[in-house]
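Have a look at the structure that comes next, please.
All protein chains but one are shown in place.
Chain IDs A, B and C follow the sequence of writing; residue 1 opens each chain.
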Amino acid sequence: MRNDKINKNKIVNDPVHGFISINYPLIFDIIEHPYFQRLRGIKQLGLTYLVYPGANHSRLQHALGAMHLLDTAIDTLRSKGFVISEEEAEAACAAILLHDIGHGPFSHTLENTIVPGVSHESISLAFIRSLNEEFNGRLSLALEIFEDRYHRKFLHQLISGQLDMDRMDYLKRDSFFSGVVEGSISTERIIKMLNVVDDNLVVEAKGIYSIENFLIARRLMYWQVYLHKTVVAAEQTLVKLLQRAKQLVRSGFPMNISAPLLYFFAHDVTGDDFFTPQSKALSYFALLDDSDIMVAAKDWMNCSDPVLAKLSSMIINRRLLSIELATIPSSSSRLAELKGLFSSAFPNFTEYTDYFVFSDSVGISAYQPGEESIQILHSNGQLVDIAEASDILKSNALSNETKKYFTCFPKELREILR
Amino acid sequence: MRNDKINKNKIVNDPVHGFISINYPLIFDIIEHPYFQRLRGIKQLGLTYLVYPGANHSRLQHALGAMHLLDTAIDTLRSKGFVISEEEAEAACAAILLHDIGHGPFSHTLENTIVPGVSHESISLAFIRSLNEEFNGRLSLALEIFEDRYHRKFLHQLISGQLDMDRMDYLKRDSFFSGVVEGSISTERIIKMLNVVDDNLVVEAKGIYSIENFLIARRLMYWQVYLHKTVVAAEQTLVKLLQRAKQLVRSGFPMNISAPLLYFFAHDVTGDDFFTPQSKALSYFALLDDSDIMVAAKDWMNCSDPVLAKLSSMIINRRLLSIELATIPSSSSRLAELKGLFSSAFPNFTEYTDYFVFSDSVGISAYQPGEESIQILHSNGQLVDIAEASDILKSNALSNETKKYFTCFPKELREILR
Amino acid sequence: MRNDKINKNKIVNDPVHGFISINYPLIFDIIEHPYFQRLRGIKQLGLTYLVYPGANHSRLQHALGAMHLLDTAIDTLRSKGFVISEEEAEAACAAILLHDIGHGPFSHTLENTIVPGVSHESISLAFIRSLNEEFNGRLSLALEIFEDRYHRKFLHQLISGQLDMDRMDYLKRDSFFSGVVEGSISTERIIKMLNVVDDNLVVEAKGIYSIENFLIARRLMYWQVYLHKTVVAAEQTLVKLLQRAKQLVRSGFPMNISAPLLYFFAHDVTGDDFFTPQSKALSYFALLDDSDIMVAAKDWMNCSDPVLAKLSSMIINRRLLSIELATIPSSSSRLAELKGLFSSAFPNFTEYTDYFVFSDSVGISAYQPGEESIQILHSNGQLVDIAEASDILKSNALSNETKKYFTCFPKELREILR
Partner (left out) sequence: MRNDKINKNKIVNDPVHGFISINYPLIFDIIEHPYFQRLRGIKQLGLTYLVYPGANHSRLQHALGAMHLLDTAIDTLRSKGFVISEEEAEAACAAILLHDIGHGPFSHTLENTIVPGVSHESISLAFIRSLNEEFNGRLSLALEIFEDRYHRKFLHQLISGQLDMDRMDYLKRDSFFSGVVEGSISTERIIKMLNVVDDNLVVEAKGIYSIENFLIARRLMYWQVYLHKTVVAAEQTLVKLLQRAKQLVRSGFPMNISAPLLYFFAHDVTGDDFFTPQSKALSYFALLDDSDIMVAAKDWMNCSDPVLAKLSSMIINRRLLSIELATIPSSSSRLAELKGLFSSAFPNFTEYTDYFVFSDSVGISAYQPGEESIQILHSNGQLVDIAEASDILKSNALSNETKKYFTCFPKELREILR
């Protein structure tokens, strides 16, 4: 029956890449596992759908897409004469399929509120180890590659690096679903230009313009989509909301929320907790997705805590905080002024001002030269860092981290400000 | 401040149609309303994403898309000399934006389990009337058009009819997000071919091949996507799951589910209940979306009722029932055989056999000639029903209802059957 | 140096299918040959660009695209367990690459005027045989497949049959370049559904809706594009123009046209002439493309023969004949009336009336059941003709030949007719 199922379901329809083939039984078994199925319930771009209504795509789609690109990259490298065994190919596919399995609800947003101090990479590792036990060691090579312990480093670099298939897929996919068409890249051309030198992934020289385009597109997607000011405002509001909920849970405030969410609010979970045998943290985490948060927030809209109620309603009804973005930090006097205005306008909320008026920064670096750099392979065999090889990257504009500072406050203050 | 917001947000990025403009303050106010924002949480295609992982698009996207096409259609008709006032255009846009606002979680799936006997159209009407009160009558003309009480019938037909903008958008959108590219249609060409004769919407003769293509594409999408056998199996499992949950709630079984869901499980809500002043049914319904069901099902996986636990796990972990499709009904002996096998295989579940082994039918009719037919306008002014005008529709193949019969049963029985 | 070139050029960018790989040295050598390069100068859709300005794509692009799809189909069949040797794959690719190499300028339009009585298939065969000699027999297996002499018939069917890769490519490509998006098909899905039974190409049952869609799309493309009334008018005008030019050449009228064109006007070339050693017909044909006709027609606009001048100007300046399409033949009295009007309006042209006023028919049959039918493979191994298996094809609407009758006449007569 297993074989029968494999035969029947080995092709998945993907609007971005077309048909995705599932080429190994191990891959099929991973996809069938509840750990992986959970990713259907987690949006790739968190609350971005509040600005780009098409951006409802799930982490499951992205994981399948990244695996498909990796498959294609392996085909390309094989066609250039590199021997990559079936075992290596299967393990690399498994590793990329699972590379983001440790993401929690709304992806990056909640890393710091639900399990503060524990990265999603670390939880991914816990999941993969747990699966490896269940699968009797069939994921051991995948783990080696994932943890960069395998001697053929390019396999790890295809999964995690400056040119990994993760980025290739998410840029193309996020551009597709958000409708920001100019963020699209030619994954096909970049992959065709990949090569390997001394076990490191490099790009052939005539792919240089595609790489420039990829880095610029990534930058555009950051400012236009990932760090769109309304998206930032929404995510910050959600962070504040969950901080408040956690505080209330710990103070004994009764809540009608799902058991997994309650667990993480009530306990101080550490990274190690995910790696214990029969880890409770892991099994609760394995049940958590976006819906837990949404159902909780809908309920909280009518709860007796005014902060929780107000913040929930802001998310659910899309009445987000105002946000100001700038290239320099907001002055402390400006923040004080806004806080003062808030107290006057909402006297009952004075003690909760920090939930509604605050400032911080967001930033990206499109490309970091250095150890893990993108190397360009010239036809004479010479390797050059792209920051050297490219006219526009030479200037370091892309590699300098670009930071923006933001200040959030309720929209009502804006009227007063006029 | 309102004006300021309108100015800033009047363009929405849509991966299907490009930029969607919001041209009227009323439309902006509807979109901002919590009733409309709720549609972000309802997938347009219910559980279809279990087969087509890209199909995560929401009812909100579809409503915006349909409104955009209506805007385009009005432009086309105006360019052909028909006078359509700004008030009429705004009202028609409002009506189509709200036409599906009465959909519950997972769209069509739950009409018969959550509020049996109450159609989503009827709930849409309740929502629109409630909004009209809140908006002090600004939706009155939209209501006239929605209910087909307005004398310019083509405005209603653009919203609901054989060639309405609802269908135009959902076919194109569902094809786009599922990745079933061959279901795509040329909404642009069809809209350019629209005309009005005696207040009725008609299609100019040279659009006949596009209309044929539209009807065939619709048929393809039905069988390939909407009624894909795995989708049907998933939806049937969900129906059984909710029937069981409702039964348990009513027998006093304690449940940790959201308040709105509990309300509909515990009460016999009728259509009239949605139209009472301060309707409790309406306000609870306004809080209900897909997430309530998903969170409940995740919780039920560990509950003490074995039927609820098993059905929940089937949905959450995508271990669906097997399904057989046929053009004739399953024989009663076949069903009895399967039920017998089930009892032997799962003796503890014998009394719950009907939750796991059952049969029924699904069907579509791509085009119904008759009163609400598609009329083709020849250049000499003559009107002909498309079933007459088209070679392939002449045969009635498309207009005859096509029915398929299905039988569902646990996958485990398949092994025994061999 | 050859190897070096192969390495450098083995990927071609195609806007329709993405990257096309050239996987065999033989394929590379064919593409490099002047016979194949000639196809750059022949538009796939003849004069269709006069109606759809995007339809400038060449026969070379189509040939590469069809080869690419064939490559994909062979991969699919191999993945289903059919052993196809590298020699067979290479030969099949060569055969499809060359299947249309015998087309003359403006593709189908001129088969009956430049070399009347000689089909393009026959000229293709002459080209392939000539190449095979030049290539020392490396095309022998390709020839066997092309001529359907090879025992594995499905290889021929992939090149020429109801489901051949030729049609797959041209439908998708013509839809793409004309902008008639609704003519698009899912070549990817259809190819995934191919299978082989008893050496015959068949389609798995769940591909049935894609096949229906393919047949309907083909029908749509026929009426909307290939037989668009303005396209028919343009092609008929061109036929008349070349008939006139040929007549004049033979009557000794001096002409400043290219040597290859002159050769075919001046000589009665038969099919056999293409197969003689060092065939002059073949080498002249190998130099002929659309540009010869266009340059001649531009020159003729100023020539002393009024018929040639007028017809040339109609093509070059896009002042085409009026055309009426109908489902029944034009009555002889109608034609006589138009001819009478013509004589009155253009008394100097009376003796040339048949060049400007004439009627004929065009038609298609989207699908012919019978010997070369599309067979559907059910999961139980049963084969059924698609005309049986499909609801809409059952009706024979698609398989009945659909004919349309046309009458052409100068636009000026239309004013008089009013």
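Criterion: a contact is a pair of C-beta atoms (placed from the backbone, for glycine too) under 8 Å apart; a residue touches a chain by one contact, two chains touch by 3 or more.
Bear in mind the structure is a predicted one, so any value in this text is a computation, not a measurement.
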{"item": "Which residue of C:258, C:279 or C:353 touches the chain not shown here", "value": "C:258"}
{"item": "Residue among A:186, A:359 or A:373 touching the omitted chain", "value": "A:186"}
{"item": "Footprint left on subunit B by the chain that the document does not show", "value": "11, 18-19, 188-189, 192"}
{"item": "Residues of subunit C in contact with the chain not shown", "value": "1, 12-16, 18, 32, 34, 37, 40-41, 49-50, 52-54, 56-58, 60-61, 64, 176-180, 256, 258-260, 287, 289-292, 294-295, 298-299, 316-318, 411, 414-415"}
{"item": "Subunit A residues touching the omitted chain (full complex)", "value": "180-182, 184-186, 189, 209-210, 212-214, 216-217, 219-220, 223-224, 391-392, 394-398, 400, 402"}
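Note that only the chains that are shown with their structure count from here on.
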{"item": "Intercentroid distance (Cα basis), subunit B paired with subunit A, Å", "value": "31"}
{"item": "Residues within subunit C bordering two or more other chains", "value": "189"}
